[in-house]
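Removed from the display is one protein chain of the complex; every other protein chain stays in position.
Coming up: subunit A.
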Amino acid sequence: MSFLTVSNVGKAYKRYPGKWSRALEWMTGKPHHDKNWVLRDISFTVGPGEAVGIIGVNGAGKSTLLKIVTGTTQPTSGSVAIQGRVAALLELGMGFHPDFTGRQNVFIAGQLLGLRAEEIAACMPEIEAFSEIGDYIDQPVRVYSSGMQVRLAFSVATAVRPDILIVDEALSVGDAYFQHKSFNKIREFREQGTTLLIVSHDRSAIQSLCDRAILLEHGYIIKDGNPEEVMDFYNAIIAEKENATVEVKRLEDGRAQTSSGTGEARVESITLLNQSDEAVEYINVGDSVKLKIDVRIHADLPELVFGYMIKDRLGQPVFGTNTHHLGVEIGRCCKGDKVTLFFSFPANIGLGSYSVSTALHIADSHLAVNYEWRDLALVFNVVNLNRDQFVGGSWLPPQVKCQR
């Protein structure tokens, strides 16, 4: 059983060449417009309790897709089937009337969500408490800060647990405290079985909330799968605006390795060495380790910067830097050269599985010129062999003193 089925949805906006074209079209019955397709052949299903993130560059069609799912706009082709009550947070402050008080707006917004006045009245204390806007609730919304509007809008939309919650970028507006609070609320809903559809550019939001991500590009779904994979692919696309040579390789453990770049320089091998210079896959917490990277140069390059990033199991960055920031100059490289780099550091990180992404580029980031970007270039595990037990992502061994 699926909660939300989007089948072959396409959306085209009509573009008329002149002012009179539409009048002409209506009178003659012959089409006088061009169709500007912003979404095409979109099909996916979302099961109950599933959380799906939609990502893509600006103008990829994400917001249009959400609007079609919520029913605010009609698809030109295809259909959307939904079971259950939908609550949508589209461009927050959604239709708040500036002259009405927060309380009145809560009623309007609630009624627009299909709630009855009694239900809204029953939720009112909770909405007031969650939005934390205090006495402002009885002030007109025009005196609210944008953060207050967002908080109120979020509180209304989530006052009654919806079967499907649709969120468009909205959460990035509130402050860090409210973001945490709203993420917790969303997590709570998920545990109770709410289906979630979220648009965000925030990698950590997508990866920590979603079971699945869909990447839109020019109105098409170009990737649908595990959030980490899709996010890697998305980042590669951003880096690859020109010369797109994004490549995805399936690793033995089923994970997808995304690499991209123009290929003037490539990482040939990457190994993690322990103190005795042996290649290892498991390391102990706090061990001194060394990353050894061999880079092969395939063209004459005026400069080269190497960067790496250690990511945790969820793909969240743990630590990343590059030779530019470290103040190391690799200098001019000639075709055929081999450059070997060593990075030594203590593995003061928590237990778990980690991956290393590598990048070869110029200047301080890979966004301008990207020779090679490789995700999941290396995977290693951190285990606790002899340290005191601890939890968390970092190992910060304290000195303990107890005074009486």
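Note that in this section a contact is a pair of C-beta atoms (placed from the backbone, for glycine too) under 8 Å apart; a residue touches a chain by one contact, two chains touch by 3 or more; residues count from 1.
Throughout what follows, contacts and distances are computed from a predicted model.
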item	value
"Peptidoglycan D,D-transpeptidase MrdA", "Spermidine/putrescine import ATP-binding protein PotA", "Transport permease protein" or "Non-ribosomal peptide synthetase condensation domain protein" - which is the UniProt name of the missing chain	"Transport permease protein"
Residue, one of A:44, A:107, A:220 or A:390, that touches the chain absent here	A:107
Hidden-chain contact residue, picked from the options A:73, A:139 or A:323	A:73
Touch criterion as defined above, residue of A:117, A:143 or A:314 at the omitted chain	A:117
On subunit A, residues whose C-beta touches the chain left out of the figure	13-14, 22-23, 70-74, 88, 90-91, 94-95, 99-100, 104, 107-109, 111-114, 116-117
